[in-house]
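Missing here: one protein chain of the complex. Every other protein chain is in place.
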Amino acid sequence: MNTSGRFFRFTTFGESHGKALGVVVDGCPAGIEFSETDMMPLLERRRPGLSPLSTPRSESDTPEILSGIFEGRTTGMPVAMMVRNKDARSGDYESARELFRPGHADYTYQKKYGTRDYRGGGRSSGRETVSRVMAGALAMKMLSGNSISFESRIASVHGVSDPGLFEDEILSAKSAGDSVGGVVEVTVKGCPGGLGDPVFGRLDAALSAALMSVGAVKGVEIGDGFSSAEVYGSENNDPMTADENGNVRFLSNHAGGILGGISTGEDIVIRIAVKPTPSISSDQQTVDIHGNKRLISTGGRHDPCIVPRITVVAESMAAVVIADFWLSARAYAPIK
Amino acid sequence: MNTSGRFFRFTTFGESHGKALGVVVDGCPAGIEFSETDMMPLLERRRPGLSPLSTPRSESDTPEILSGIFEGRTTGMPVAMMVRNKDARSGDYESARELFRPGHADYTYQKKYGTRDYRGGGRSSGRETVSRVMAGALAMKMLSGNSISFESRIASVHGVSDPGLFEDEILSAKSAGDSVGGVVEVTVKGCPGGLGDPVFGRLDAALSAALMSVGAVKGVEIGDGFSSAEVYGSENNDPMTADENGNVRFLSNHAGGILGGISTGEDIVIRIAVKPTPSISSDQQTVDIHGNKRLISTGGRHDPCIVPRITVVAESMAAVVIADFWLSARAYAPIK
Amino acid sequence: MNTSGRFFRFTTFGESHGKALGVVVDGCPAGIEFSETDMMPLLERRRPGLSPLSTPRSESDTPEILSGIFEGRTTGMPVAMMVRNKDARSGDYESARELFRPGHADYTYQKKYGTRDYRGGGRSSGRETVSRVMAGALAMKMLSGNSISFESRIASVHGVSDPGLFEDEILSAKSAGDSVGGVVEVTVKGCPGGLGDPVFGRLDAALSAALMSVGAVKGVEIGDGFSSAEVYGSENNDPMTADENGNVRFLSNHAGGILGGISTGEDIVIRIAVKPTPSISSDQQTVDIHGNKRLISTGGRHDPCIVPRITVVAESMAAVVIADFWLSARAYAPIK
Partner (left out) sequence: MNTSGRFFRFTTFGESHGKALGVVVDGCPAGIEFSETDMMPLLERRRPGLSPLSTPRSESDTPEILSGIFEGRTTGMPVAMMVRNKDARSGDYESARELFRPGHADYTYQKKYGTRDYRGGGRSSGRETVSRVMAGALAMKMLSGNSISFESRIASVHGVSDPGLFEDEILSAKSAGDSVGGVVEVTVKGCPGGLGDPVFGRLDAALSAALMSVGAVKGVEIGDGFSSAEVYGSENNDPMTADENGNVRFLSNHAGGILGGISTGEDIVIRIAVKPTPSISSDQQTVDIHGNKRLISTGGRHDPCIVPRITVVAESMAAVVIADFWLSARAYAPIK
């Protein structure tokens, strides 16, 4: 199930150390200006090898559009995009061929499929998200014409919420051969009211699935999320008012821009919990594929903290979901 | 989008004060013993009117199976089930016909559809979940034959995690004309390893969507969830070992039974944040459908805390998701 | 897979001799006037027991809308509809419990499911189509507001294309204890150009699946269909012209209103081949569920020719497909 979305639907493919990673977006209307350069700034934000905070693997991540664009605009046909892998040192992983790395998908993939592409995590690698960012770029481009935009910020790293301390936390973990996680907050600005479908197509449900489908994410909350479970209804409800034109406005946004699964017109606020990178250099107890107990120290090239690079992935996933519902709202607009 | 699931797929229908609520399960294999009595204990757990902690609305919630069962077993055909509404006092809601209740879906439904069944929240009512419990009952029955079971507990109410204090918290809020929320934890026991599909069909993503699709849920976490974002990788990784038969076991379960979106064979642990019931009797600022500012005190019959009754709904949603992936695993079992 | 459609999506349920047959339409926009009386004329056309040409089984087929309609209009929520079975004489079928009727689905259902509701064919009965007609009625109502309508005619019975001879052919077969089939032609009038999606969502592909999914249908053709395979390209191409307003018109309609899987704006013409009813009273060679060779003469109550009653089913299936693409065209309208 490598397809996401019902209307703005896309299918991703590719492995960490395979030939290429890519995506086919099927369900993008005709008429949108789009080219490789629209993807560049987003891909750059998740590209590895750019700072001591990330893996030293060096990939240019140069995207190529294979179809669906004609004379600079979408035609309504599938938009296929891909990047070729360059710096795929599979040799790094030979030692781990028979070992299950704790915290990784090695064991579950082997259990499920009876085999796995063990090179760099294969399809379960974070590298898979390059496809999502390409799809997100197209979704954002479509939505930008409708004044919908996406922002994100690191809300905390290793439990610390002071941005001035984030880098210290990460480098300190790195020097200890360890890793840390954090919380990322995504905000959708300019989203009109009325996006979302009851009851299994709720906007918050779709956002949750989309964000939780990103590797390393272990929790999702909308608006006040888990905090809302600790207050009174009178504190949590957002009072409503109207502006001079009779447009409904909310006096607070504890709901995070979604009520009954449908957008209210306020900012949509989503927070995700990102676990610490499971690859660490200290010894861990594990087993091999033959069931023997072993010790493992995860080699290869890894991020001591995936949080900074995951922000653009989270924005991309929010964008594809909003794009999906934006198209749905066109389909199901009331009939007078 | 009132359909959930790809394999164990079901569609729900019905409004709070309409004629009936029901579900059609399409995708249940033949051969499972199932009758109305299998649903009774679950429906009873969510039935209103049973305690001072819940709404006084009295519904017997007597289920009727309309199709798909022959000689006591499923035939592989769609299983349609429904309950008729009995105690639907629409009159209670006439006053709110033109008012948007804060924290409810009134405004967003009106905005989206240009109309709404305002009687008791219509389709956005918690009453909609009766359909989910019926589907869940069938999923649980199917899975019980494979030793998979579902449990839930209230982890906290209004921030208080001592079960001895839950009732006090709720009744205290009720007497103040207010409401409270809480956290519910669902555990899937006996789930085999290997359920879940990369990358958008991850088991955790599907569980998140299913749970977040329940009204009043504002957050979902798997395993240690948001807490995992605050610890080191060396603390969060679950070390692995093997039992005497060479079967892989985990020495801890911070991951909540899911790695890389696929079940590990350990207990699957999900927690959801439930917001306080938005219906409260104190005055709240709102607007009417004409854009006029108004005050509202929500009448009708409501739960001061939905948490106790939501447990069985949460279990049901977990069950339909596991059922879905259990069928998926059959379809996609490796070919030797 | 009892769900049809992507946008105007519906799920049917029910067996020939079960409690009820019904449908849940999920994906109908809000605002459409609809009630039971909109279904009556269509249901009447397929109702059994009305003439010597059809089965004497007597069913009033009184539809009940269970949800999704409020104050006379659709609300955007699922529209559940059902009819209860009345004249279900299961006893008629006891003798055939262990016998596979040639030309029926008895054997294939038993083979696939290891069981079957043998009463009147269970779910494989033509009675299942009552659900389709209810869905079709809603689709037609939605489309009628956009001047799209549906017609059908019997093109031939038992190879005879003179309408004055149809009744003779049927009654002659009936008196011989035999049955006949025929060809039905459905025409969609007023369909705008631009409906249909490449390449697997072609309008002709969707119409074919929808019509072929009706029991007894063994062939589908669009426009000139099989005849187009016998002429030159210069004869088969439809020349194009423009009216005084510059609107494109076709000077002929060999294509049956569809080019490249997308509607041209001309009438859409579909023909289906309906096989003779497999239930006949003469002895036929068969086997029982234990693998013993047997003779069978199909008792029960049957139509000597299903063609007259299938016309409204065929129109209904065409309507749900057009409704589906009409919504799709809204979703995917080009972005300027």
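Order of writing sets the labels: A, B and C. Residues in every chain begin at 1.
Here, contacts are C-beta pairs under 8 Å (C-beta built on N, C-alpha and C of every residue); 3 or more make two chains touch, one makes a residue touch a chain.
Everything numeric here is computed off the predicted structure, so don't read it as measured data.
Colleague: Of the residues C:Ser4, C:Thr55 or C:Thr311, I need the one that contacts the missing chain.
Modeller: C:Ser4
Colleague: At which residues does chain A meet the chain that is not included here?
Modeller: Touch with the absent chain occurs at residues 1-3, 9, 11-15, 18-22, 24, 26-27, 30-31, 64-68, 70-71, 73, 75-80, 82, 112-117, 122-123.
Colleague: Extract the touching residues of chain B with respect to the undisplayed chain.
Modeller: On the chain B side, contact with the omitted chain comes from 6-7, 27, 29-32, 76-77, 142, 145, 198, 327-328, 330-336.
Colleague: In the complete complex, which positions of chain C touch the hidden chain?
Modeller: 1-4, 6, 12, 100, 102-105, 107-109, 111-115, 123-124, 128, 156, 158-159, 173, 176, 178-183, 193-202, 204-213, 215, 218-242, 245-248, 251, 255-256, 258-265, 273-280, 282, 284-287, 290-293, 328-329, 334
Convention: only the chains that are shown with their structure count from here on.
Colleague: Go through the assembly and pull out the chains touching chain A as well as chain B.
Modeller: For chain A paired with chain B, the chains in contact with each are C, in label order.
Colleague: Do chain A and chain C face each other with the same patch, meaning over half of the contact numbers show up on both, or with different patches?
Modeller: Same; most numbers are used by both chain A and chain C.
Colleague: Would you kindly tell me how far, in whole Å, the mean C-alpha position of chain B lies from that of chain A?
Modeller: 25
Colleague: Can you work out the whole-Å distance between the CA centroids of chain B and chain C?
Modeller: Result: the chain centres lie 37 Å from each other.
Colleague: Rounded to a whole Å, what is the gap between the Cα centroids of chain A and chain C?
Modeller: Going by mean C-alpha positions, chain A sits 44 Å from chain C.
Colleague: Specify, in ascending order, the residues of chain C that touch 2 or more different other chains.
Modeller: In chain C, 27, 30-31, 76-77 touch at least two other chains.
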